[in-house]
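Shown next, in structure tokens, is the structure this report addresses.
Missing here is one protein chain; the remaining ones are kept as they sit in the complex.
Per-chain residue numbering starts at 1, and chain names A, B and C are given in the order in which the chains are listed.
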Amino acid sequence: MTLPPIGVWIAAFLTISALSFLYKDNPFFRFAESLFAGVSLGYYIGITLDQTLVPNLIEPLAHDFGKNWDLVVPGLLGLMLYMRYVPKIGWVSRYALAIYVTYYIGLDFTRRIHGEAMPQVARIIQPVFGPNPLAFVFVIGVLSVLVYFFFSREQGPVTRRISRLGIWFLMISFGAAFGFTVMGRVALLIGRLNFLILDWIYPILGI
Amino acid sequence: MKSAGCITLIGLFLAANVFAAPIDAPATPPPDLPLPQNLIAKDKPGDSGGAVVLRWTDPASLPAGAEIEVLRAEPPANEWQPLDKVPAGTGTYTDTSAKDGTAYRYGVRTSLAAADSAGAVSVAASTSAPVVSEPVSSHDNWFKIERTNSFVASILFVIIILGSIQVARSGKEIFIRRIPGLNAIDEAIGRATEVGKKVMYIPGIQSMDEIQTVASVAILGNVARSTARYGTDLDVPNKDPLTFASAREVVRSAYLAEGRPDLFREEMVNYVTYDQFAFTAAVSARMTREKPAAIFLIGYFFAESLILAETGQSTGAIQIAGQADPTQLPFFVATCDYTLIGEELYAASAYLTREPVLLGSIRGQDIAKGILILIAIIGVVLVSIHVLDLSPFLRTQ
Amino acid sequence: MRRFLERLLGLDRRWIFLFVLLSVAIPIIVPIGLPVTTTESTRKAFDFIEALKPGDTILISFDYGPSSAPENDPMAEAVMRQCALRKIRFIVIALYPLGGLNLANNAVAKVVSEFPDLKDGTDYVNLGYKDGASAVMRRMGDDIAGAFPTDQKGTPLSQIPIMKGIASLRQVQLVFTVATGIIGEWWITQVHPQSGTPVIIGPTAVSAPKYYAFLNSGQLVGMLGGMKGAAEYEKLIRARYPEMARFYTTTHDFTATKGMDGQTVMHLIVLLFILLGNSAFLLSRRGAPR
Partner (left out) sequence: MTFNLGPVVLVLLFAVVPIIGIFLGLNSPGLRSRIPIWVAVFAGLIPILAMYIPKGFLSGQTGMSQRMDDWLIILAGFALLLGIVNVLQNNFKKVARRDSGWFYSVVLLIGLFVTGGAGIYGAVTKIGIGFNPDGSPTPFKYLTDWFFQPLQSTIFALLAFFMASAAFRAFRARNVEATILLVAAGLVMVGRVPILELLAVPFPSLHASAASASQAMGKLTEWIMDVPNGAAQSGIIIGAALGAASMALRVILGIERGYLGLGKGE
């Protein structure tokens, strides 16, 4: 009989400690949780250095400075973030944050209009007396939900009914999505129990 | 009109082909395979350069297995280099390996690949001199024509929003309907003050590159002003470092604006860890140990939403959640006292501050929404009575 | 009676936790072998890949982490096995920062060991992981080598036979994203509009509902929704290729089909609790003085 390697024992101990939170908060969980916080942060130090800063900044600068000289700037902006710790010139960090935020928000702007709003409206446009007799349910659903999202108008008797219908559609959606998700979550638990049973307990029992 | 232009072009190219001398064409075997016709090579429109589009008409009858071979000649050597083979019937090929500014000539010809007994493709059975295009070079362009629709939509949207903001600035009163989740914010903070426990605010787990986080941080500003007013303790654990940086500035300036910088502590806004679930474990544990009286889960959450909200629920806190993306809403709706759904998240800062500029843009969103509803209704009617399908005009590329 | 109903309504949730644990643990030890019904979205995905020609190329993107591996792993493995059988070439990449690469490596190694004929570089290639999924995708739309200059082993793309004639995503017949979070959606909202390459997604069950919108609008070809979708796919594969049964009948290796047993029992438990809660709620309300 070969016992599972030490790593499996560690993982099993941490798994059970984490699961113990379900019963109540206890020292084992607290230990696992604190260790997790530390290890995970350390993990991202390694990942960020190895996968972002070294290949995207240090290596390009070291190998082909002529072509990548401009990468000094994000380094500079990165340093500006830390000016927060120098009370007198804390405002310098605004530059880095403002550039970072607005660039991605600009990207977001196009994504919302181009990638979401327009194709989704295109989707509504379908023949309601066509081959799919229930297509109108879809059309009514989207439009009533949109009516629910009107903020700047007082609801009249008609719009109140439509937006109530919109809420019903939202409730169907939330209920259905909840029910739909149960499976995926069980899958995760299966993964953990697979580990405990197949990789840890069975080998101990010699099965 | 367009087709007339096309015909002229084709004519031109046909003429050009007649006179174009084959540039160092490979030895010509008997021309037993008919050649493609009407070859046109053009810079690929609306791209960043580096691509040339070829179009041609396949010969009328081709034997089974015939392929069209695409060749390219590059100055100064001008030797034919095979680029690719495409099945008959394709009629078009995009060369994405062109160098901008280089004048290439392209050639197409029919070839019949024959496999030997080993299965490896041997030399094409028959090759004739290719049909040759005019010299063409690729370049980058000024406008992506296929995105005209979303371009126009974006411009219209900007005009509507900025116009509404302008109207609001000029002093026009703008109504905004009741949003229960936002009314509850003060109630929740009030209760925390009564029982002398802290308020916890989690601004999602995404960075500031996500607009929901930016919206959440704006709401945090309002929550922090309330906690400053009431003198209630605030705790803002963060998963993303940039969100953390921003949240701290926001909370600090909120306490300053309320004239209570003495109540602000740096630890109010703290960093936990970059891992989604390590963050979840740490924050859940903090909830059960410190039992905040009110918990805000506003921003972009992923799977951790239910762990956080269900743990918070079990501690008896008032919970207000908000997310624009629909995926986690079911879990917030099931476990929280109030949930800001979808667009309500973005309406929150306008609702809480009643600032004319923000209210104006809410009004603009409603106008845009109205227009979209109208387009949708007209589109549905037109397509249902088989007049016109508007949806292709809205599909984006 | 009233006291009992109230006790039931306020049942300590730890009892529910215990039932959940048992309902999932027992089927792992004693498999049940329940039947699975296939759905349209999964069939569409399967048929699309079946319709590809030998020699076509698909891109498989590992956009998930270990946390959702029990759900996503079987999807990736099933599609890779199908490709191996049908001589469809596949390019593997990983965009999920939290361990997507590890999973990609494991899955590739597993499938390659099952199909010893598969040759690295000609039948498949593993390009590894790149940070910044959105930017990487946008670049791949124009230039794959710009985003992934070399494969996982450091071979430049220009020297890899499978990449010949594949400069950008436009030359790829399909993108299959096995996804847990937002990255999968970007393939649909960013890459598909940019390059026109068809996309099939294998999302976790939680994000699956969202993708029906894209499925209907034609932005998606097909979908394998969660473990159920994966189990359906395994069923479709087993039905079409009886020789594949060897990967799906062993007891110790995990399959989505096996996972479905535990899920079914767990669903039943949750439904029973909801039923119990509602009966108690309605009865106690009827008995309550108004």
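What we mean here is this: contacts are C-beta pairs under 8 Å (C-beta built on N, C-alpha and C of every residue); 3 or more make two chains touch, one makes a residue touch a chain.
From a predicted model like this one, the values you see are computed outputs, not experimental measurements.
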{"item": "Shown chains touched by the chain that is not drawn here", "value": "A, B, C"}
{"item": "Touch with the omitted chain, as defined above, among B:211, B:317 or B:380", "value": "B:211"}
{"item": "Chain not shown, touching residues in chain B", "value": "46-49, 100, 140-144, 147, 150-151, 154, 157-158, 161-162, 165, 207-209, 211-212, 214-215, 217-218, 221, 238, 240-242, 244-246, 248-250, 252-253, 257, 267, 270-278, 280-281, 303, 306-307, 309-311, 313, 324-326, 329, 331, 333-335, 341-343, 345-347, 349, 353, 355, 357-358, 361-362, 364-365, 368-369, 372"}
{"item": "Where the unshown chain meets chain C, residue by residue", "value": "11, 13, 16-17, 19-21, 24, 32, 34-37, 39-41, 65-69, 98-99, 131-132, 134-135, 138-139, 142-143, 146, 208-210, 212-213, 215-216, 228, 260, 263-271, 273-274, 276-278, 281-282"}
{"item": "Residue ranges of chain A at the interface with the undisplayed chain", "value": "7-8, 10-12, 14-15, 18-19, 21-22, 30-50, 52-54, 56-57, 70-71, 73-82, 84-85, 89, 91-92, 94-110, 112-114, 116-117, 120-121, 123-124, 134, 137-146, 148-149, 166-183, 185-186, 188-189, 191-192, 195"}
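In the analysis below, only the chains that are shown with their structure count from here on.
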{"item": "Chains in simultaneous contact with chain B and chain C", "value": "A"}
{"item": "Longest centre-to-centre distance from chain B, chain (CA-based)", "value": "C"}
{"item": "Chain pair bearing the highest count of C-beta contacts", "value": "A-B"}
{"item": "Chain A residues counted as touching two or more neighbouring chains", "value": "107, 114-115, 119, 122-123, 173, 177, 181"}
{"item": "Shared-contact residues (touching 2 or more other chains) in chain B", "value": "275, 277, 326-327, 396"}
{"item": "Complex contacts: residues of chain B adjacent to chain C", "value": "48, 50, 84, 94, 96-97, 275-277, 302-303, 314, 326-327, 396-397"}
{"item": "Complex contacts: residues of chain B adjacent to chain A", "value": "147, 149-150, 153-154, 157, 174-177, 179, 208-211, 214, 242, 245-246, 248, 272-275, 277-279, 281-282, 284-285, 288-289, 326-327, 329-331, 333-334, 341-344, 347, 351, 359, 362-363, 365-366, 369-370, 372-373, 375-377, 379-380, 383-384, 386, 389-392, 394-396"}
{"item": "Chain A to chain C touching residues, read off their complex", "value": "22-23, 47, 51-52, 56, 107, 111, 114-116, 119-120, 122-123, 173, 176-177, 180-191, 193-194, 197-198"}
